[in-house]
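With one protein chain removed, the remaining protein chains of the complex are shown where they sit.
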Amino acid sequence: MSVRIAIVGAGIMGADHARIVSEDLPGAILQVVCDASSERARHVAESSGATDVATDPVETIRRNDVDAVLIASPDETHAPLSLAAIEAGKPVLCEKPLSQSSKECLGVIEAEVARGRQFVQLGFMRRFDPSYRSMKASLDDGSLGRPIMMHNFHRNVEAPANFTGQMAITNSAPHEFDVARFVLGADYSAISAFQPTGVDASQTGAPVFMVLETDKGQLVNIEINNNAAYGYDVRGELVGEKGSIFLNAPVSTRQNGALMAFERYAPDWRPRFAEAYRLQNKAFLHFVRTGEFPAGASDAWDGYCAALVAEAGVEALQKGERITIAGAEKPSLYNR
Amino acid sequence: MSVRIAIVGAGIMGADHARIVSEDLPGAILQVVCDASSERARHVAESSGATDVATDPVETIRRNDVDAVLIASPDETHAPLSLAAIEAGKPVLCEKPLSQSSKECLGVIEAEVARGRQFVQLGFMRRFDPSYRSMKASLDDGSLGRPIMMHNFHRNVEAPANFTGQMAITNSAPHEFDVARFVLGADYSAISAFQPTGVDASQTGAPVFMVLETDKGQLVNIEINNNAAYGYDVRGELVGEKGSIFLNAPVSTRQNGALMAFERYAPDWRPRFAEAYRLQNKAFLHFVRTGEFPAGASDAWDGYCAALVAEAGVEALQKGERITIAGAEKPSLYNR
Amino acid sequence: MSVRIAIVGAGIMGADHARIVSEDLPGAILQVVCDASSERARHVAESSGATDVATDPVETIRRNDVDAVLIASPDETHAPLSLAAIEAGKPVLCEKPLSQSSKECLGVIEAEVARGRQFVQLGFMRRFDPSYRSMKASLDDGSLGRPIMMHNFHRNVEAPANFTGQMAITNSAPHEFDVARFVLGADYSAISAFQPTGVDASQTGAPVFMVLETDKGQLVNIEINNNAAYGYDVRGELVGEKGSIFLNAPVSTRQNGALMAFERYAPDWRPRFAEAYRLQNKAFLHFVRTGEFPAGASDAWDGYCAALVAEAGVEALQKGERITIAGAEKPSLYNR
Partner (left out) sequence: MSVRIAIVGAGIMGADHARIVSEDLPGAILQVVCDASSERARHVAESSGATDVATDPVETIRRNDVDAVLIASPDETHAPLSLAAIEAGKPVLCEKPLSQSSKECLGVIEAEVARGRQFVQLGFMRRFDPSYRSMKASLDDGSLGRPIMMHNFHRNVEAPANFTGQMAITNSAPHEFDVARFVLGADYSAISAFQPTGVDASQTGAPVFMVLETDKGQLVNIEINNNAAYGYDVRGELVGEKGSIFLNAPVSTRQNGALMAFERYAPDWRPRFAEAYRLQNKAFLHFVRTGEFPAGASDAWDGYCAALVAEAGVEALQKGERITIAGAEKPSLYNR
């Protein structure tokens, strides 16, 4: 039997997920596309061959002909809609963040704990990226020795208008927070944040540099630079006691021309992480079918941890101080 | 309605196709796996969730519950089974080569011409590889200028026993013959072949170097080195009047250790071309559904051209002479 | 007339300088090699064809047949011997550091100011490295836009015994402090220091990570990792508003073997910076001959600045706090 999926939210991410479900996810049927704008829902439904459209997300989640939900609506709806899916007893793949509020994340966690099982797979898709997987494998095979430091660089061509340095921490950095935690298998204990002041003050998207410390004594450094101008570029290096390892971005050719050898950057994140999204969504389908939470995928607890460190990062930036991080007790449900 | 696929041949390639069909090809059902060894068929069927198994390929092709055929049986069966599929009026994705005999290829072409449409998509999967596609795009966007030369390097870790220099031309080189023809949009007019003699004469898999000339006046150089020892490595460079472009292999990380910075090679071809196979098979599914032959895919005529140049290459190697190539007239059916 | 040079200190660095002077510095004569150990002095003198040997550094500096001095003796002698050279009115190329004490550096500066000219060229040879020069040129040609951040990574194979994290700041980091100041044309205003604690506590050479802020509002991040194990590796990236630029190390070949493509690291710093030393010493010879201080070379003031930030870095590490840096007034003599 095919799994009938509802996509809630028909913006850029929702349209991408609709394409993946319809073209690259055998065993899945895109049953309904739901968006506050029925026009937007219809547009995505048509281009992806979805069966139906809707405008009410909670009703959509509760439909009898929907087996699982994919949430790609605005950030502030992620937690409430995840709660609705949990209540309906349906697995949900929720785009990051679960919530920018760690407290609201705890609400989702409580709901899962009350039901005694996990429903929410969180869309930190980088955990499925072959580069991060290969990086993690180099820890497992011992070739790096024990990890000491991780350097992470996140660069976008141009920040949206009104994208502040604080938003660099709350909206961009969570991908880095989560994937470094995933690679290292550690939790954050402190964060410091720095901001260059020499750049054009009229620009939004001011870069932020953070130094995080983990409970295993490692350092995690993160540059968020949303006005990097030259291309979408995510870099990373994991440094161990015996060696280090870099992420490679997929680049299919190298060209010579005009006194240069060059490789191209894409202007946005989709080509870089296309395979990660595909593999993440395959893992979600497996989760829906078997009830087994996918190995390596992020869950509600990971969403809480990301929100917690982002809150501390904002405080560190505002106070110009190192902020220690102490979270809630981890429920045993999440000890996978 | 899902497309019901029969896979004929349950060896390495058949098993790979079974995995792709069952895991990565939405809208397809793996209806039956056929192999002369019922045990081998059953093994692949089980691991891929196929509905049924069989041992007779022609009967399998004719089954009413089979919409399309994927041929991965031994090379000498490719043409006869393709003919059986054409006779049954079913689209077929046939692994390369169509035949090592250009004459036998013409037989398949005649059958298609007689039916007035194409049935055979040939498995030169490199045409779907993002690197070759990007190389071809650099011609289309004008950034390379007109193409002058193409350098191609094909290296395997170790040749199978009894794999001769002649087999390098007939069994390994066709991928290079075809993809260079595809990238350049040209046909071969002559071939010269050279063989280093300084290597260990007891080794099978002696390397061959070929220089081909096209009807557009370009040179295509091909190294086939099946005992390259160090890894599976396919390289290529297209040289135009304004610049040149190299294929990049997908490599997800770069590691530092033991006084080296290193990137790993896989021991065989599958990781290098995994995405090409997936995209090729998606294109085949689209072909089955719509009847439109997929843009850029190789067909029976391309199989004929590859066989023709391989025959000339063997002659060039044996005689130590430049051999001119003159093929049959191309039927209009293949003017896509 | 040839310039007659005395080398004071016949250890590793002194021997290297002797080789450069004798083999690659036209117009220079290695007049005398001086070392507390006459045996060591004789050994270096013989292998480099020096005319004479000596054991007393101050007498050596004062000799009538010595035109210029190259100081490569132990760190604590650098400032006193530089003062002796100033007193003797002779140009001196002094290995870094001028002194680990910023106060002692000020003493050398006062002596130069009193004489009304510069005598001391400091051995921060990276300023002559083609990679850093190219990085700086990308600022000058405008292709990077205004600089925002600089990331610096310094890795050695193995730290000497008893090499503490503090020594990472006082002995290794000054190269990074100086060259980032040189590239950015800025001065440091604050420093924070972090140390991973998860590594083997019995190891010396614990890594240190520093975040520096400049008076132009840029961030300069420095990793010092003297137990990096895998090779000598100095990396750097300068990030500007329009793009970024990486240092490339000189690596003459890339090899395939054993399922890897690899490039080799040297086990120590000399191959990486061989050309920088040669160009630095050529610049010194030009300084001796013309009296014009070489463009881009580091001087006593730069030595003071490096000592000042290292002192602040040690304090930042000890206190776990961000330390602001405020130096002395820069004498006009150093406004080049």
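Couple of notes before you dig in:
The chains carry the letters A, B and C, assigned in the order they are written, with residues numbered from 1 in each.
As a working rule, a contact is a pair of C-beta atoms (placed from the backbone, for glycine too) under 8 Å apart; a residue touches a chain by one contact, two chains touch by 3 or more.
As the structure is a prediction and not an experimental result, all values here were calculated from the model.
Screening B:Ala36, B:Val58 or B:Leu219 for touch with the missing chain picks out B:Leu219. Within the whole complex, the absent chain has one touching residue among C:Ser37, C:Thr55 or C:Gln255, and that is C:Gln255.
Checked against the full complex, the candidates C:Val8, C:Leu25 or C:Ala190 give a single residue touching the omitted chain, namely C:Leu25. The chain omitted from view is touched by exactly one of B:Arg19, B:His43, B:Lys242 or B:Arg289, namely B:Lys242. When the whole complex is considered, the residue among C:Pro130, C:Gly217, C:Gly296 or C:Pro331 that touches the unshown chain is C:Pro130. By the touch criterion stated above, the residues of chain C touching the omitted chain are 22-28, 130-131, 133-135, 138, 143-144, 242-248, 250-258, 263, 275, 282.
Although one chain is not displayed, its contacts with chain A can still be listed: residues 229-231, 233, 256-267.
Touch with the hidden chain on the side of chain B covers residues 145-149, 151, 192, 194-200, 207, 209, 211, 213-214, 216-219, 221, 223, 225, 227-230, 239, 241-244, 320, 322.
The working rule: only the chains that are shown with their structure count from here on.
Over half of the residue numbers at the chain B-chain C interface are used by both copies of the sequence. The greatest centre-to-centre gap from chain B, using C-alpha centroids, is found for C.
The central chain of the assembly on a C-alpha centroid basis is A.
Averaged C-alpha coordinates give centres for chain A and chain C that are 43 Å from one another.
The distance from the centre of chain B to the centre of chain C, with each centre set as the mean of the Cα atoms, comes to 57 Å.
Contact with two or more other chains is made by residues 256-258, 263 of chain B.
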